[in-house]
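Note that one protein chain is taken out, while the other chains of the complex remain in position.
Labels for the chains are A and B, by order of writing; each one numbers its residues from 1.
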Amino acid sequence: MVTNLLTDYWPILVLLLVSLGFAGIAMGGGLLLGPRRSSARKQEAYESGMRAIGPGTRQMPVRFYLVAVLFILFDIEVIFFLPWAVVFRQYYENGLGAFILLEMLVFIVILLVGYAYAWKKGALEWE
Amino acid sequence: MNETLLLIIEWTIKGGLLAFGLATGFAYTTFYERKWAARLQIRIGPNRTGPGGWLQPAADGLKLFFKEEFTPANAYKFAFNLAPVLTMVPAIVIMAVIPWGTQIDFFGRIIPLGISNELNVGVLFLLSVASVSVYGIVLAGWSSNNKYAMLGGLRSTAQMISYELALGLSFIGPIMLAGSLNMAEIIRAQQQGVWYVVYLPLAAVVFYIAALAEVNRSPFDMPEAEQELTAGYHTEYSGMKFSLFFMGEYIKMIAVSAICATLFFGGFDGPFVNTYPLLGPLYLGIKIFISLGLMIWIRATMPRLRYDRLMAFGWKVMLPLSLFNVVWAAAVIVFFNVR
Partner (left out) sequence: MTPDQILFIVTALISTLAAVMVVSRRNMVHAALFLVLTLFGVAVAFVLLEAPFLAVVQVLVYIGAIAILMIFAVMLTRNVTDDSGDPFNKNARVGGLAALFVFSLLVVMFGGWSQFTAYPQAGDTSGSIVQLGVALTAADGYVIAFEVASMLLLGALVGAIFVVWPRQNENE
């Protein structure tokens, strides 16, 4: 028997398996039905019809890494927003609206300092 | 019969129906796009396959099955084959928490319309699945071992994670108004009051723009800027693997339209939906159809953004705007005391 506690999660797992099966059938069907005529020239990396020069993957610019770091930090901020957002109305109806708003404003202002620093340093620019 | 077995059968059928429906929806979204974009540009569009061209998507799909499945010699095979699957699967799974209606009575069995309507972390589920869909693109770009694919993949990844912040923050407004992360609860709250687009018009706009960037739609279709990057991250893909990318992209369009409808336009809400629950899927379908039409219209009208402008727009305009929306939502609760 499926426990009642997880009845909201089991269907998602089933959907995950169904969609994996779907993707598998599509790829398998393509493999079975499609022709296979390969040649050495065809197997080269595509470079507008010219012979590929140098390796296909190369060192990535550091800019992308910085964007990923900034993303993680602001992403965590969004997550902190969520439990706050859920209880906001409850606080307001109990007459504590100013308190909870102030709490979040402090949180945001501290992060905005970092945001302003990033802006000023030019970390948000893309040259 | 055994209750557990019945439940598993119910879930499998619903999951299969959803996947099949989305695949059909994908096929006809491509047709819709070609027809509607043609109209906008005073052309006719596909009209030869079947009456009025209506069999065109079937012909396209069938053709792709018979195309060569091709892997470049230098590609990293494992990741190269995994990437299309990782693009398509999250696109379908994200639809799990979208309610299509309340519930129906099917020969004495109560069946909720939707996979997991009442998931208590519904909105967060949307966010987390959306964040997983970056993998397909980053892997496709890396594993192809091709310069265009690499550049397209990196650009796309940076773009998606930048706009994901604005996307996540624009979810906060509806959450604050409904006081819940549960998607069905958010719709119930809108049924009792008004659709949240009335209170949060700016959040809806920010959400829509961020969603366009998240699904790499024009004018944010930088990763596949044909003129500079051939086809971006899926340059080396062909046959069914290519069509899985294509499918993932269009199913994501459908998914963000459904999310937008649910959070800001009442989801399956509409006249008489409480008396006839089967109207729910119809109403949601109509809302998705309108949203898709708007996306195609934008694509037919707007030129593509330059990449530096696109990133600057995401960080310097969208992020502050979506933070402002949170304050706005708080003000709405305080001043209008909405229920």
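FYI, a residue touches a chain if its C-beta (ideal position, glycine included) is under 8 Å from a C-beta of that chain, and two chains touch if they have at least 3 such contacts.
This is a predicted model, so every value here is computed, not measured.
Engineer: Write out, one label after another, the shown chains that touch the chain missing from the document.
Structural biologist: Its contacts among the visible chains are A, B.
Engineer: Looking at the full complex, which residue from B:Leu127, B:Ala166, B:Val215 or B:Ile333 touches the chain that isn't shown here?
Structural biologist: Checking the options B:Leu127, B:Ala166, B:Val215 or B:Ile333, the one contacting the hidden chain is B:Leu127.
Engineer: In the whole complex, not just what's shown, which of A:Leu32, A:Ile72 or A:Ala98 touches the removed chain?
Structural biologist: If we include the chain that is not displayed, A:Ile72 is the one touching it.
Engineer: List the chain A residues touching the unshown chain?
Structural biologist: 1-6, 9-10, 13, 55, 57, 59-60, 62, 64-66, 68-73, 75-77, 79-80, 82-87, 90-91, 99-100, 103, 106-107, 110-111, 113-115, 117-118, 121-123
Engineer: Of the residues in chain B, which ones touch the absent chain?
Structural biologist: Contacting residues on chain B, toward the hidden partner: 4, 76, 78-79, 82, 119-121, 124-125, 127-132, 134-135, 138-139, 142-143, 145, 157, 161, 181.
Everything that follows uses one rule, which is that only the chains that are shown with their structure count from here on.
Engineer: Rounded to a whole Å, what is the gap between the Cα centroids of chain A and chain B?
Structural biologist: Centres of chain A and chain B (C-alpha means) sit 14 Å apart.
Engineer: For the complex, give me every residue of chain B touching chain A.
Structural biologist: 3-4, 7-8, 11-12, 14-16, 18-19, 23, 64-70, 72-74, 81, 84-85, 88-89, 92-93, 96, 115-116, 118-120, 123-125, 127, 131, 142, 144-150, 154, 157-158, 161-162, 164-165, 168-169, 172, 175-177, 179-181, 230, 235-236, 239-241, 243-244, 247, 307-308, 311-312, 315-316, 319, 323, 326, 329-330, 333-334
Engineer: Okay, in this complex, where on chain A does chain B touch?
Structural biologist: Contact set of chain A toward chain B: 1-2, 7-12, 14-20, 22-24, 26-27, 29-31, 33-38, 40, 42-48, 52, 55-58, 60, 63-64, 67-68, 70-71, 74-75, 78, 81-82, 85-90, 92, 97, 101, 104, 108, 115, 119, 124-127.
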